[in-house]
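First the structure, then my questions, so here it is.
Of the protein chains in this complex, one is absent; all others appear in place.
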Amino acid sequence: MTVLDTGPLPAEPAPRSARASGGSIPDRLEGRASRIFLRWEVLLLVLAAIVFAINSFASPYFLDPWNLSDATYNFTEKAMIGLAMALLIVSGEIDLSVASIIALASVAMGAAAAAGASVWMLVLIGLGVGLVAGAFNGFLVTMVGLPSIVVTIGTMSLFRGIAFIVLGDQVYNSYPAGFEWFGQGYVVWAFTVELVMFLVLAVIFGLVLQKSTFGRRVYAIGNNPMAARFSGIRVERIKFILFLLTGVMSGLASICLTSRLGSTRPSIATGWELEVVTMVVLGGVAINGGSGTILGVVIAAFVMGLVTFGFGLLNVPGIVMSIFIGLLLIAVIALPILFRRVMAARRSTRRVAA
Amino acid sequence: ADKVRIALLVKSLGNGFFDAAHKGADEAAKELGNVEVIYTGPTSTTASGQIDIINSLIAQKVNAIAVSANDGDALVPSLKKAMQRGITVISWDSAVAKPGREMHLAPSSDALIGNMCDKLAADALPGGKGDVAILSATATSTNQNTWIAEMKKALPKYPGVNVVTTVYGDDLADKSYRETEGILKTYPNVKVIVAPTSVGIVAAAQAVEDAGKVGQVFVTGLGLPSELAGHVDKGSVKSFAIWNPIDLGYAATTIAYELATKKAEAKPGAEIPIGRMGKTKLDENDQAAMADPFVYDKSNVHEFAKIF
Amino acid sequence: MSHSAFTLVRPDARPTTSPTLAPEPSTEPGKRPLLTMTGISKSFPGVRALNGVTLDLYSGEVTALIGENGAGKSTLVKILTGIYQPDEGEIVIEGRPTLLPGAQAATEAGIAAIHQETVLFDELTVAENIYIGHQPRTRLGLIDWAIMNRNAARVLDELEARIDPTMRLKDLGIAQRHLVAIGRALSVHSRIVIMDEPTAALSHKEVEELYHVVERLKAGDRAILFISHKFEEVFRLADRYTVFRDGSVVGAGEMADVKSADLVRMMVGRSVDQVFPKTDVAIGPTVMQVRGFSHPTEFADISFDLHRGEILGIYGLVGAGRSEFAQALFGITRPSAGTVTIEGKPVTIRRPSDAIGAGLVYVPEERGRHGAVLPMSIAANIGMASLGRTSKAGFLDLARECQLARTYAERLELRASALNQPVGTLSGGNQQKVVIGKWLATEPRIIVLDEPTKGIDIGSKAAVHAFMSELAGAGLSVVMISSELPEVLGMADRILVMREGRMAGILARTNATPEKLVNLATGNETGAAA
C-alpha cells in the first residue's frame, strides 16, 4: 500500500483521466518519480548514507565493526520503545512516561533481584511492570477519556516518583549471573543481543503496522477516529492495546538498560522520552497521527545513533549533537512541506499560463 | 612516538571545579611531553551520558580514561569493557566501584573530608554547639554519599554538632536554593548548613543572604574560592574547604600516564610517582588519597579566587 | 458613531426603485448593480464547483440563488466572503474591481454573510460571537464590554430574539445560535448581506421574524443574496433569481416573470419524475422490529417495523434527532431503553461491530467526518468494515481487498483513476459511493442511509436513488433519513416523521402528501407548506 505514506492529503490535481466505467479502474497508478523522492524513507536513507560517509572520513575509528557494534548501544533501547511509540503516535496518541516506566521497571527488577529472583523472573517482572504501567496510561486515556499528552506528563512524574520512593538514594547492583546477557551479550560476532532483538522486533512491528488488519485499523484511527468508529473498529480497545504495547516495550528496554548498567538508580534513563519521540518523528511519523512507517523509524534510529557516535568520536560535546538533532528534526519535517508547496505553486502558475 | 591519549572524563562540562582540574591536566601533559588530554563529559550529570562517551572513547582507542563518576555502579560494565580492550581506567574525585577501575584517586581520604566538614560546622557554630543541616547534591552521587556517611561517623568527636536533616539539591541552583529556604523555615534553630558540593554551597549562601539571615546562619562545606569569595565578603560563609582541583587534575593525569605506559602498576601497596607532587601510595582497595582539604576564609580567599 | 451605529431601519431611506417595474434592470439608467461577479470559476480536487458564473446584486433588492445540493451556491458565498479565492473571474463592487483575499477584506468591502453551517465559538459569549474581530473599543483601544453587550442586546432585540448577550454560546439551542449568526452579520456595517439557507433550522415563528428582518434590510438599501431550497419563501421575498446547476448559471431574471415549475426545470434540468426511479418491489416479511427505543436526552419512544424490500423514509426538520436515533441503533451511542429484534431474534447492540454482525449498517450523514477516511485509498476504505474477510490470520490479503473493492466500485459505477487513489481526491458523490460500497461489502440485511444525497451532484444523486431501489429489489431493507420532501415522497414506501426527538407519525406512501408531512414535522396544524 503506497497510499499510506506521508502527511495529509496530497494536493494532487483532479484525476484527469477519470473513467466513467468502473470496470477499467486500475489497482494503482504508477507513482511519479518526484513522489518517490519525497518519500520519507528515501530521504532518511540518503541522510544516513551521508552521515555514514562523513563519519568514515572524519574519524579513522569509525569503520570498525566492533566500534559500530558498540555504537548501536546509543540507540537500541530507545529505538525498541520507538517501535511501539510509532504505532501509538500513528493512532493519534503519545506516551511521555516511557522513560519513567523504565525507571519503575528497573527498580522492581532490582528489588526482586535483591530478594533472590532468577533471571527469568526478572524478565517477567520487567515486562509485567511495563504492562501494568501501560495499562494505567491506557485506562486513563481510553476509559476516562483524557488527552494522552497530559496524562502521560502526569504519569511521567508518578512512575519515576514511585521509583524514588522505593529506592531513594540507594542503589541495586546485585543482579544474578546471566542477567548481563541482555545488555552486554553478543548473539553472533559483533551483533549484540540488543541489536538483534531490536531488528527482530522491528520486522515484527513493521509487519504488524504495514501488513496486518491491526495495523490497517491503527492507520484508520489515526486518520479519522470517528470514521473508524463508524466503521465498526473498536477504537478504544486498539488504543488501549497500543498503550500496553508501549509499556511492555519500555519494560523490555528497562531489562536491557538495567542489564547493560548492571545497576539501578531511580534516575535511570532520565529525559529519554523526548529522545524517543524525536526519533519517531524524525522517522516520518506524523505527530498528529495517521501516517508513518516502521522502516522510517528504524532508519531514523540508525541516523541518530550514527550522528551521536560520529560526533562522540570527534569528542564533540553531547549538547552540540542535540543542536544538530534538533535542527535535523525541523529540517526533515519542513523540507517536504516546502517542496510540496513549491511544486504546487509551479503547477498553478503553469495552469494560469496554459 | 605516538602520543599517549588520556581522556579526562568529568561529571559535567561547565563546572568550575572540573575546569580547574582540566588546567592541572594540561599542565601535567606539558610536563610529560607526548601526552594529549581529551577533556570531555556530558552536559548534565547523568550516568548514561558518561556511558555514551566511554563507548566513543573506547572506539577511539584512547590509552587511558580518568573518570569522575556520576554513578559509580552504572559505569562499571562499560569501563570493564574499556579495560578488556586494553585501556587504562582510573577514577578520581568521585569513585567508580572497584571492578570498574584499576585505581581510585580520592582528593583526600573520605574520612578526612567527613571530619573536615564536621570541623567546619563546629567552627561556624557559636560556642561550637547547635543544629546543623546538610545540603547534598543528587541522591546518586557517590562521593557526596560517602562524605556524608563519614561525617556522621566522625560526629562523636564533635558533641556540639547536632545534624537535623539531609536534603538534596540535585546540583541544581534553583532546587538547592529552595531546599535551603525549606531548611531555614522548618528548622529555625539551624545555625549552620553544610554543603559538600560546589553548586549547593553557592545556592545555600545566596538563599541565606536573601532570607536576611547573614550572621545568624552560616554556610560551609566544599566549594571553590572563586565562586565563594563574594559570599565570604558578605558574611554568609565564614570558612570553607576544598582541595586543590588543579593538583587533582594534574595528579589524575600523571597517574593515568604512568599506568598506561606500564611504568607503574596499580596494586595494593604500590607507590606511584606524581611529578611535582611526589608519590602516592595505594591502600588495600587500590585507592590513593591526596592531601587534606585546605581551608579558606577571609584571609586567603581572594588570593586563591584568582587561581580556581 | 462607530460600530455601535447599528440601525436596521433608516427612517429617511426609501427604496430607490420599485423592483417589479423594471423589465431590463441592468440597462435601466441609474440602476447599476452594487456588485457584479463575472466569469467566476472554482475547482476542488475532483470537482469543478463553479464554472464561469456571473451574478449581479442590486441595492434594495433581494436576489434568490437557487440550485440543487452541491450546485455551488455555498462555494460562491465563500468566494464573496473571502474564504476561498476564485481560480478565475472578477468581482466588481460599485464599479471598482475588488479583490477579497480574506474574510477581513470582505467585511471591509461591506459584505456580511450568514453561512450555511453556523460557524460560531462555543466558549465565547453571545455578544462576543456577534462582535469578534470588530469589537467596540474604548478610547484606550481596549474592548468595551459594556457597549458590546449593549449593542449586542440591541441587535438581538431587532431580531426579536430573547437571548442574554452575556450567555455563553454553548448554552444555547440550535435556533438561537442561528439568530446569533444572523445578528453577527447585521452587526457589521454592510451593504451586501448574504444568507445561505438562513431558515433551515428555524421554527415558523422565527422564520416570520426573519422575513421581517429581510424586508427591513431591503428598505435600508442593502443588496441581499438569499439562498434557499424553499420556493415559497423565494417567491415571497425575492425580486430576482439566479439558478445554478452543476456550477453554472442556467437561468436568471425577475421573480415576476417565472413560475415555480420553471425554476424546478432550470434547477434539475429534467422532469422531476426521472430523479426518483423508485421501482415497485414486493414488500416481504418483517426483518427488524424496533420497540420503545429511547435515549436519555435526544429521542424517546421510537417504534416501527421494517420489512424486506422496503424503503422506510424518516422525515423531519433538521435537528429533529433522526441522526441521533440512527446512531444509537447502530451502537455509536447508548440508548436508555427499547428493544431491537432482527429476523425474529432479539439483538443487543453495544457498538458498531455488533450491528455489523447483526447485518445492520449505517451510512452517516457527515461523509467527511464519519464516513470515509479521506487520506486512505479507495480500496482500504471499501475494505475497512470487511477486514475479517480480506485477511488471513490477521494479515491483509491486498489482492483480495482489491478484488472486493473492484467488485463494489463497478457495481456503484465509481469514477476514479485508480483503486489506490485517496478518497479525499474524489468528488462528493463518489466519496458517498465509496462509503456505501464499504457497507455493501459487509453484505448487510438492513442499511440505514442518513441524508444519502446531501451535497452530492445531481448525476450521483440519481445514481444513489437508483441504487437504493436496486438494493430494495435485491431484498435488503432500507431506512432513508432525509430532509428533502421530494426525495422522501419519491423514494419511500412508508414515511416515519420525527419531531423534537419523538415519533410524530408514520404514513404510507399512498396517503402521504407534502402538507401532512410538514404539519407532522413542525407540529403546526395550520402551518404553511409547499
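Per-chain residue numbering starts at 1, and chain names A, B and C are given in the order in which the chains are listed.
We adopt the following convention: contacts are C-beta pairs under 8 Å (C-beta built on N, C-alpha and C of every residue); 3 or more make two chains touch, one makes a residue touch a chain.
Everything that follows uses one rule, which is that contacts and distances are computed from a predicted model.
Per its UniProt record, the hidden chain corresponds to "Autoinducer 2 import system permease protein LsrC" from the list "Heme exporter protein B", "Autoinducer 2 import system permease protein LsrC", "NADH:ubiquinone oxidoreductase subunit M" or "Nitrogenase molybdenum-iron protein beta chain". Listed by label, the shown chains that the missing chain touches in the whole complex are A, B, C.
Considering A:Leu68, A:Ile162 or A:Ala220, the position touching the chain not shown turns out to be A:Ile162 (whole complex). Of the listed residues B:Asn15, B:Thr88 or B:Gln287, the one in contact with the hidden chain in the full complex is B:Asn15. When the missing chain is restored to the complex, the residue among C:Asp305, C:Asp354, C:Glu470 or C:Glu500 that touches it is C:Glu500. From the options B:Ser109, B:Asn162 or B:Ser226, the residue with contact to the unseen chain in the full assembly is B:Ser226.
Annotation for subunit B: contacts to the undisplayed chain at residues 13-16, 19, 43-44, 139, 167-168, 172-174, 177-179, 181-183, 185-186, 202-203, 206, 210, 226-227, 229-231, 305. For subunit A, the residues touching the absent chain in the complete assembly are 140, 144-147, 149-151, 153-162, 164-165, 167-169, 266, 271, 274, 277-278, 281, 286-288, 317, 319-320, 322-323, 325-327, 329-330, 333-334, 337-338. Think of the hidden chain as still there; on subunit C it touches residues 81-83, 102-104, 106-107, 115, 119-124, 128, 132-133, 135, 141-143, 145, 173-174, 203, 295, 297-300, 319-321, 324, 499-502, 523.
To be clear about the criterion, only the chains that are shown with their structure count from here on.
Chain centres here are means of the Cα atoms, and by that rule the chain farthest away from subunit A is C.
Distances from each chain's CA mean to the overall CA mean are smallest for chain A. Summed over C-beta pairs in contact, the chain pair with the top total is A-C. Per-chain Cα centroids separate subunit A from subunit B by 38 Å. Subunit B and subunit C have centres, each the mean of its CA atoms, that are 74 Å apart. For subunit A in complex with subunit C, the touching residues are 1-4, 8-23, 25-29, 207, 211-214, 216-217, 219-220, 223-224, 226-234, 290-291. Across the interface of their complex, subunit A is touched by residues 13, 38, 40-43, 46-49, 51-53, 55-56, 58-61, 71, 73-74, 76-78, 81, 97, 138-140, 145, 168 of subunit B.
The touching residues of subunit C, counted against subunit A in their complex, run 43, 45-47, 330, 332, 351-353, 355-356, 362, 364, 369-377, 379-380, 384-385, 387-388, 391, 394-396, 398, 402, 406, 409-422, 424-425, 438.
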